[in-house]
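Only one protein chain is missing from this complex, and each of the others stays in its spot.
On to chain A.
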């Protein structure tokens, strides 16, 4: 008994709609004290005008592209959208813009060109501004506003979208409390006033116009965004139209709505179908001026769309409380219509209608929330396959520890074909059977099932092969353990007492760090873990140095015989040990025997002071960039330096840092590279001066700021030149088999080229990180690693730890917000995908990467002492990276229903994934260097 015209879409409620999206507009910028101070017109409209104001909650990740998607489709974009945020492909889902275009609406867009990429053919007129030059505060917005006067005079459009970026840029550079925010808000207020007045003046009797003001996301207390803190998630949402009732009393606190609600509300307002995947609810006050019958119809439309979406996504939709509520509301709606058609137009009917409306709203809310939960559907089968492969690789690595760390540093997967071929085929068959069963019975889409058959079979063969490898490795270990103890290569580390404190710390630190990944707070504050560990490591080294310098010289004869006995027994055990005999016995005995030539005079004291100097460096770096979540708002040197008025300090610091970098790097370079390095570092300074970060001492006036493309490219030339010289040396040492020093110079030149690149890409206030990195490496090499004769494994792990700590010293964190995208645009005119990704990744992971390359330099100079050093280093590095990643993948799978899975755990997974890629590249480089060597030895 439904009414006939229900199948048709209701007519639009508004004639022209203007959407003003202000990037990073936080709720307190409009509703708080800042709003009252800097946005007087908007405040007046909010408090006394014809408007409705809300606080819209954005779902993390609070990054522009996913937020635009959420605003226009009403759906909740997945996490992977963060990755494609840089390079947004056209949006293919059903969305408001597409619906508007189909309905013949003429849409004009000015602002962030992400929109143009998402909706490439939808706008009749557009002008996109690129959002990546974060240092540009005014031009981005002027490029939008310059069209405004002309467009507002014209009549040939229905929907105008403006996306202002300036506020976001100010936030990124100087934070929400900077003096620049006020004028920007005032500018926005004037624009809103202009638009509002123009819309009012154009209004005809037939249909009112609508002005929507919103933000895509907020900003945190440091001015960045991407996470899920309150400031980042809460954005204002204003609807201004003469259709609304004039507000009599000033509102107390704006109501909270979801950001996705805008899509459905605008669809109703423009008379369009609500987009298919929208989970939003109609914001009822916006249609509050309409009759009860119309209002009921709107909410019914919304409910119908939501329940259909639910039907598509859940098999048991009929049991969903939201669906049940909706059905009940629909029934009472039918009864109400019956009464209405009977002409029963009284107070009772109105009250009844209000009741139905309430039922509908309840149903909508429940439907939305169950749909939002639906989004988190996990493709368990593909996840399991991936996890199994990762765990198998980790097991294989762990099982081959004794062999890979032996004197010959061989890493091979032992496969005895006759025994394992049968097993291999059986496993393949079984996995294929499982695959067929799973894929044919799966209801939801599955990534692994949608892969081509050939790839799937390849993956299954890989799994089986790895399994066979593991089994044969285990078998081999058992075989060895049955041999008499004299011949047997010891594999159990546990029983021997010759573990130094450093070994214990390394093991405990690794295990502790891996375990800490299970807690969201420890992931947010992971930098604390690493700072803590390297501090403890430094203190351990200090103790070791003290023991070496003081104790062993004065030890009485009895004591030393005792020591000798002790080490004699170790010698016995290490004779039966295959593990690293030369290095281990060498180092232990070397530490034990009072070496007269060890270190003398002033060197001794410098060596004793080294750990303390390193500790002080680390403490300084820690307060350079506050990172993490809990203490991120604390004042730090970085912000003090970048805040606009102390440019001279920053310039001085930059100059000193660049000089220090030169002195620390040039020692081992050839003359040509030295000159290239000096010129390159000069270029870095002039690049920073050109883009306005620093000033030359002779310039005092505010000069024009350019993108510094020439300067940056000038530096790139030198980077490539130095790396090329280094590579040439390396090739020479390999092919012509020249002397050993050529190779080490070559490696160092490659390293210094990378340092120069890092110096170019780092923000100027981060240059001290690079200086301290080089300083610590130099001091550690000279006074700790070489005199104390650590073995390759220990040195690798120390490098890894320092690399991790430097990752956070740079100001990185495990949240998306801290990735510095601007590094991807150094020396580029516009966005070019490949170099931008490469440069961003390099500048983000510069810390771990530079430490890894330094490790290679160090170990290859160590080859004369321990021929297997590079091999050991490579293996340990791979192991150190794969243990946390493998365990973390398992942990995350277990915690997939955790409250913070999207805000804390998945960004961390992304970071870990990229880090694994980089480690793989580093290990390849290691292996290439090592292969050359072993080839030469043979």
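Going forward, contacts are C-beta pairs under 8 Å (C-beta built on N, C-alpha and C of every residue); 3 or more make two chains touch, one makes a residue touch a chain; residues count from 1.
Definition applied: contacts and distances are computed from a predicted model.
Of the candidates "Glucosidase 2 subunit beta", "Mediator of RNA polymerase II transcription subunit 31", "PIGF protein" or "Embigin", the chain left out of this view carries the UniProt protein name "PIGF protein".
Screening A:75, A:528 or A:670 against the full complex identifies A:528 as the residue touching the chain left out.
Check A:207, A:388, A:432 or A:615 against the missing chain and you find that the one touching it is A:615.
Here the missing chain is touched by one residue of A:50, A:313 or A:536, and it is A:536. Within the full complex, the residue among A:378, A:550, A:838 or A:917 touching the omitted chain is A:550. Interface with the hidden chain, as seen from chain A, comprises residues 519-522, 524-525, 528, 531-532, 535-536, 539, 543, 546-547, 550-551, 554, 558-559, 562-563, 566, 615-616, 618-619, 622-623, 628, 630.
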